[in-house]
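The complex appears here without one of its protein chains, the remainder shown in place.
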Amino acid sequence: MTAYLIRRAIGALWVVVGVAVTVFVILHLTGDPAAVMMPLESTPQEIAQFRHNHGFDRPLWLQFGTFAWSALHGDFGDSLRHGEPALGLALERVPASVELALAAISLAVLVAIPAGILAAVRRNSLLDILARVFSLIGQSMPVYWLGIMLILLFGVQLGWFPVSGIGGLKHLVLPAITLGLFSMAKVMRLTRASMLDILQSDFLRTARAKGVLPLRLILHHALRNAWLPIVTVIGVEIGSLISQAIITETIFGWPGIARLAVQAIYDRDYPIVEVVVILAAVSFVAINLLVDVLYAALDPRIRYE
Amino acid sequence: MFNRRLTMLVLAAFIIAATGGSVTLVPAAAADTTVTISQGVDPVTMDPLKRTITPTTNVHYNLFDTLLRHDRDGKLIPWVATSWKRIAPTVWEFKLRHDVKFWNGDPLTSADVKFAIEKIKDPAEGSEQGPRIATVDHVDTPDAYTVHYVTAKPTAMIAGYPWEVFIVDSKYWKEHGDAYQAEHPMGSGAYIFKSWRKDESLVMDANPGWWHGRAPIDHAIWKPIPEAAARVAALRTGETDIITNVPAQYQIQLSGGRSTQLESARSVRVLFFAFNTLKPGPQQNRLVRQAFNYAIDVPALVKAVLGGRGYETATPLPSNFFGYDAKIPFYKHDLAKAKALLAQAGYPDGKGLDMVLNAPSGRYNKDKEIAEAVAGQLSQTGAKITVKIQEWTQYVNQVSNRSVTPIYELGWGNDSYDADNTLTSLFTASARLSTYSNPDLDKMVTDARYEIDPQRRQAIYSKALALIHEEAPWLFLFEYEDLYASTKRLVWQARGDELIYIDEMKLNG
Partner (left out) sequence: MASASIAAKGVIDLDEHVRRRPFVFVLFSGGATIVGGLIVLAVTLCALLAPWIAPHDPNAQNLAINFKPPSWVVGGDQAYPLGTDNLGRDILSRIIWGSRVAGLVGLSAVAIGGIIGVSLGIIAGYFGGLADDIIARVADVQLAFPAVLLAIAVVGVIGPSLLTVIATIGITGWVQYVRVVRAEALSLREREFVVAAVATGASQARILARHILPSIASSITVLATFEVARAIILESALSFLALGVPPGVPSWGTMLADGRQYLDTAWWLGLFPGLAISFTVLGVNLFGDGLRDALDPRSR
């Protein structure tokens, strides 16, 4: 097991390196931040000066080398836009994004899983139909639309929640729903499908035939078998949360890292884009590694050689 | 706030008790007044000598003082400098007030002005404000309250805007270093920097010792909200008091709102399409350019796309800029004339014309829609027009190296209130952004820049504008009218230069 984990960790490292190289190449080949950062009326000398100040006039491999070397020491350079260290700027924003992501995942897990179980157990009942409709709508609704509708309805018309910014629990509600709805719908659908599979398995059919169907038994047996795909999906969903967070954080003015990243991409603020992408890749592989470990821990049948 | 009130009341009770009730009750402290402002982006840095983008400089204008200020109509008024005059062909003298102090008590002197200018001029600092002081060669400080701007050549005062430099505390700066300024500014302005949580809120408190007198509003919070719909929603719920960049489609909702009011200001920003006359193609033919100008119906465009919030322009200059000439004729919509000119140019019914109209998306207010509408109007001449939209970074790169062709959209605004910046940057052969080249025009612009007599200067500019009109290197469109909105409890008027001075605000009643 340990050997497996070490191999996986090394593999994950390669992924991060791959991502770092790719993002570096893409950024430097598709647009010159000097032209974007400097005001339109700057002279060519000023632009050249800017490029020189930030080392953009050196050969690409040299730039990458310097970047990689400093990155290993935790220095990702200064943001072109803010003039402050990029890593610091990014890390400042991480707690806010994590807060939002946790809220969204919690919704997915705490609401969707029980709902999916109930829907499966009470198959074809009103609850089940509502749940299926909800999950289908949730998976085909554009995030932007949802966010604005929630703002208009619950924020402006009803005045129940604030429409912008970070603050207490009240500020978290609308953004969390916006970010989490897609995942909620997906997890609910998957839970329901997995539960249905389990419920129709021979073991449970026999139990039902014998007239014994305590809820506890269902939950115990079903969950033990259904958690695998569910955990898989949650792991994957966390990855997709990042791209959805971009829209959500922008709409709700949430001071998170996705919003920083969008602005940075727009500006071609290299250091920030690089730092954010690498951080995202690191968390992505870390979460997947964690999920795999969880697999092994929770199911003795799964063994990695 | 609650605690202060309570304390005051207790104190008052105490005083009354102590003086046996013969003293009138000390009134409870009035509730602290706070104004929240929401722009689309957060400021970038608290170092005031680096950037020029409005959402950032707006914050700085409240934290730092400048030598002079513009009033709402664009007229220069004395500010930290009480007087300004040219005492020698290349020397402009500013006399400073003696009573200006930074928040930490340091007095503001000419050394601070000199320090700021030199920081901006230093290429290693990478400041964007260089063009603002381009005409200033160096600064002399004959005494603590006199500043001499020494120019390379005799220069009219208005050329460039060196009086708008933010004055910083040189002593504090030298003590703490550059990086410290970005997060801990030391200014002398109307408001004292209190705290800044990036992308969240920036708080400032009224400066009780401000030389101009303490501003009426006690606190200001800058809370950025990127999405326009969310900004409008936040205003309606009262979460913010002022919002900027209000899209035209909200004007009815906001001006008729229960608690909101609409503000507008004629912007200094002009939107246009430029012809790249440096690259081969039909756009090099003046008749084609003029024809296209006649094909555009600007009032209809403004009404449909901007909700009427725009002013047709005949020249590249906003109407309140020095150099503007109201006598330049407009290219009024005349499709027949457009077709006739095209026929004259060898393209009857637009046959043979297949051109690309380039535009950015999301950079200027409704830039993409305007491009589509303009393309639609131009197509009515029979020409084939294809619209190509790009995101800003790609676009600006092509604009910068003049490779975008044959027609491309751009916006231009600056708060110099003078023709020199616009004409130099957009029409002279050497300018990075100019895709037009005419030696006669170049000479006129250079002559005007160094012409001291305002009347002769205006005459040169009138000639230049007439030439530009005739040559039509642009599709002349419009000046924006910027929309802002505020809550009804606020008394405030928006400015055309997009600046927001909190000391100009007060609360109703």
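Order as written gives the chain letters A and B; numbering starts at 1 within each chain.
The working rule: a residue touches a chain if its C-beta (ideal position, glycine included) is under 8 Å from a C-beta of that chain, and two chains touch if they have at least 3 such contacts.
Source: prediction; values computed, not measured.
K.L.:
So one chain is hidden, and I want to know which residue out of B:E93, B:E372, B:D447 or B:E504 touches that hidden chain in the complete assembly.
P.N.:
B:E372
K.L.:
Hey, which of A:V23, A:A96, A:V187 or A:L260 is the one touching the hidden chain?
P.N.:
With A:V23, A:A96, A:V187 or A:L260 as choices, the missing chain is touched by A:V23.
K.L.:
Who touches the missing chain here, A:Q45, A:S106 or A:S243?
P.N.:
That would be A:S243, which touches the missing chain.
K.L.:
Of the residues in chain B, which ones touch the absent chain?
P.N.:
Counting over the whole complex, chain B touches the hidden chain at residues 228-229, 232, 247, 249-250, 253, 297, 300-301, 303-305, 360-362, 368-369, 371-373, 376, 386-391, 394.
K.L.:
If the missing chain were put back, which residues of chain A would it touch?
P.N.:
7-8, 11, 14-16, 18-19, 22-23, 26, 29-31, 136-137, 139-142, 144-145, 148-149, 152, 197, 200, 229, 232, 239, 242-243, 246-247, 261, 265, 273, 277, 280-281, 284-285, 288, 292, 304-305
Keep this in mind: only the chains that are shown with their structure count from here on.
K.L.:
Residue numbers of chain B touching chain A in their complex, please.
P.N.:
38, 41, 44-45, 47, 50, 52, 123-124, 126, 128, 130-131, 179, 182-183, 197-201, 223-227, 229-231, 233-234, 236-237, 239-240, 391-394, 396-397, 399-400, 410, 412, 414, 421, 425, 431-433
K.L.:
For chain A, which residues are in contact with chain B within the complex?
P.N.:
For this pair, the touching residues of chain A are 30-33, 35-36, 38-44, 46-47, 49-50, 53, 81-84, 89, 92-93, 148, 151-152, 155-156, 159, 162-166, 250-253, 255, 259-260, 263, 266-268.
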